[in-house]
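Reviewing the structure listed below.
Note that this complex is displayed minus one protein chain, with the remaining chains in position.
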Amino acid sequence: MPAITVQQTPDSQRAARRLYGFLSNQPPSWYGLGILLLVAWATRPALLSPLLLLAILKQGAILGVVTIGQSLVVRSRSIDLSISGVVVVVIWIVTSGAIPLPVPALVFLALLSGALIGTINGLIITRLRASAVVVTLAMAIVLTGSVVAASQYHQPGETPDLLRIVGSGRIGSLPIAAIVWVAVLIPFALSLRTCVFGRYLDAVGSNPTAATVSGIPSLRVMSITHIFSGLTTALAALLLVGSVSVGNTNIGQDMVLNSLAAVILGGVSFGSGKGRMLGPAVGAFMLTYLFSLLIGFGLGAAGQAMVQGAIIALAALVFTFRSR
Amino acid sequence: MLYQAEKAPHRKAWPPLIEGIDISMNFGNTRAVSRVSIAGHAGSVHAVTGENGAGKSTFMKILAGVYRPSAGELRMHGKTITLRNPRSAREHGISTIFQEFTLLPNLTIAENIFIGRESGRRGWINRKQMHERASRTLNSLGVDIDPGTLAGSLSVSEQQLVEIAKGITTDASVFIFDEPTAALNGPEVKKLETLIKDLQARGKSIFYISHRLDEIFRLCDTVTVLKDGQHVLTTPCSELDEHTLVTLMVGRPIEDLFPHRSSGQLSSALRCERLNSGPGRSAVNLNLNRREIVGLVGLEGQGQREIIRAAAGLMQTPHATIEKFNSVGKAHPVDPSAGVARRLAHGIAFVPGDRKAEGLYLDLSVAENVVIGTYRDSALYGHASAQSSLVEDVIARIGLKVKHPKQSVTTLSGGNQQKVLLARALIADIDILLIEEPTRGVDVGAKADIYRLLRGFADEGGAVLVGSSELTELIGLCDRILVVRAGTIVAEIDGTQASEETVMSHALGVSQRQSTEKTQ
């Protein structure tokens, strides 16, 4: 009687395939971070010291908070380039002294204005169908121009103590700014997984036509992501005010580009939300670490800009090749 | 019957100018065209006809260079040719006038005719020359339009003329017309026919894809019938009549896939008046009853798609009156200008025909695709419960075979993907289901499941409207079949009495003959 042999894929091979599938689905930001840590360990192990990493965490918190909002906007197939404008507005509200209110009220006002700017962006983009890129860029210019014009003849103000504590302080060795970042990130991540808005965002990003055909309010979803982006940008600006590194006048511009890079590296792209919240967060940390490393190695403003541009291009290329 | 050339003494020239021999075309696992051979002769107008999906458009696209055949050979003037792309087809002298024109809307007529081979030396454009040549060609076609007009401002008929002019200026020897009269009115159709006869007199080989039988018999000397991607018959038009032609186009054994129809009291579920059936078309009235499956059928572009989408809230239908009757017969008016979400609130769900483009979220899992139908009553900040038990319930009820509800939707077969869409509709609390092409690209087993599901839904008190182009499906499944032609419902046929011929005849506008003489 002939024996019937059945070729079975050995368990090890199946497991390996599954592992490969899992790994290749992870956002590039994890790999980027891994490579950076490896390079640091190989060249200057001092760069891996917990003290330094915590400092990076503190600085990266600002970018991280902005990235939360940007990743939402990008998932709904829009973009927010008005970040620098919101930052300027918030800094003015909180430090100029032109508004005679106690600091907590100013903080609330700052967050409110961020939300308001996001609302306006969302309205113009969804109702007037104007290009999100141009609208948010124009908004940045309008805001920056107006605020600088209004405040240029006044003395730059003092950072309120409350914000200085939040922005630069630590609890133990943990930077408060990082705690704020995590405190915003985790609820966002969790609630997006469990609330209706999160499901709708997944749907709208995945297939806007199908979303409309099945009755999902896609326009409202997109507007809301812009409101969230305005809020997180305002919060990040508050952290920024409190941190020591306000000297760089270009920081608003840097934030925009880096938030986009972090989002794309984090596996989120126009419509696709595979990276969820964690991918872009890791991307934000990775980028902050990268730039600290590069600056430590002597990279000036010129080199930083070139690296930024190259990263965005590379991240976009990687994404295009993956989705082919 | 195979293609038999010897029986055609009326042909003007021999051998064939262009031939497709043993052509097959596969799209993935579907065989759209299976070993079809068609030949065109100079001075002949050759009709190619069949139902929706018979393969006629696909075959012509192969001749036009849009598709490369999976098997088979193309020959022109006896020599084998390979068409790499539409431009290559044009260079071989094959000019195709598609239903979707290839004109550039922001270029003038003259520019459109000559784009890609503009008159003039080395990079410059000699507009005067182009203008003159275009004028001459248009005049030779008996047309008097300024060649300086932008193509985007032309009527459909005029755009078609420009496409024909393009073919003439490239000295094409083969002209392929794909459903050319779909958007033309009476006088324009006459003009087109004059043009085609003129091309015929010039010795061109013309293919005419259409399901308008009167035009075929008026214009063409030969006709090829395709069915389910296969060649049925090629014969001179003089040896055929309309009824035989219809029988050749349809006439399949109806498979035993369909659950029994139920009988019983019918109560009204949805009453629609003055539904929009397309721009410039008169409005239709539509009534759906509980426990009933109604079919909506028509040839391509006749308005059935607009009707079902107007009822579903996807298409604007501001002048309509829509009333939904609940299970105890109470009428609730439905706002005709409100969209899909509001319809859902009334318990009316729509399942689109193109599941990949308009239905499924390919990035999400099966469970996520299904459960998203349950959130319409919640606020955006509300908890989106995974409802796993409910989801598993529906999945089991539908017979959706998944290893795990969390698997990606892209891994499913066509049939299972369609079931996911149905699950999404059924999991919400609805009692009226409007569904387009429920079994397109679905294997036989899944078809039976879907039919069972629809019948079960109806038996429990729901009302179903099925828009489909598969006649056997409608005849087997539906209690009532509404036939649409030119934006009006031209016939309402009892499902138990329907045959493919009667439905097709109404769809084509062929006069009915006695039911006793069915087959030939």
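Which chain is which? They are A and B, in the order written, and residues in each are numbered from 1.
Keep this in mind: contacts are C-beta pairs under 8 Å (C-beta built on N, C-alpha and C of every residue); 3 or more make two chains touch, one makes a residue touch a chain.
Going forward, contacts and distances are computed from a predicted model.
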Point to revise | Which of "Lipid II isoglutaminyl synthase (glutamine-hydrolyzing) subunit MurT", "NADH-quinone oxidoreductase subunit K", "PD40 domain-containing protein" or "Autoinducer 2 import system permease protein LsrD" matches, in UniProt, the chain that is not displayed | key: "Autoinducer 2 import system permease protein LsrD"
Check your understanding: Who touches the missing chain here, A:24, A:152 or A:173?
Key -> A:152
Revision key, fill the gap. Missing-chain contact, candidates B:52, B:70, B:99 or B:149, resolves to B:149
Revision key, fill the gap. Sole touch to the unshown chain from A:29, A:113 or A:126: residue A:126
Review point. Contacts of subunit B with the missing chain: which residues?
Key: 86-87, 90, 101-108, 111, 115-118, 120, 123-125, 127, 148-150, 152-153
Point to revise | Contacts of subunit A with the absent chain, listed as residue ranges | key: 76-79, 124-126, 128-135, 137-146, 148-149, 152, 208, 218-219, 222, 257, 260, 264, 270, 300-313, 316-317, 320
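Following the convention adopted for this analysis, only the chains that are shown with their structure count from here on.
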**Study point:** Mean-CA-position distance for subunit B and subunit A (Å)
**Key:** 46
Check your understanding: Quick one: in the complex, what on subunit A touches subunit B?
Key -> 194-200, 202-203, 205-207, 209-210, 212-217, 220-221, 224, 272-274
Review point. Quick one: in the complex, what on subunit B touches subunit A?
Key: 314, 339-341, 343-344, 350, 352, 357-364, 368, 371-373, 375-376, 378-384, 424
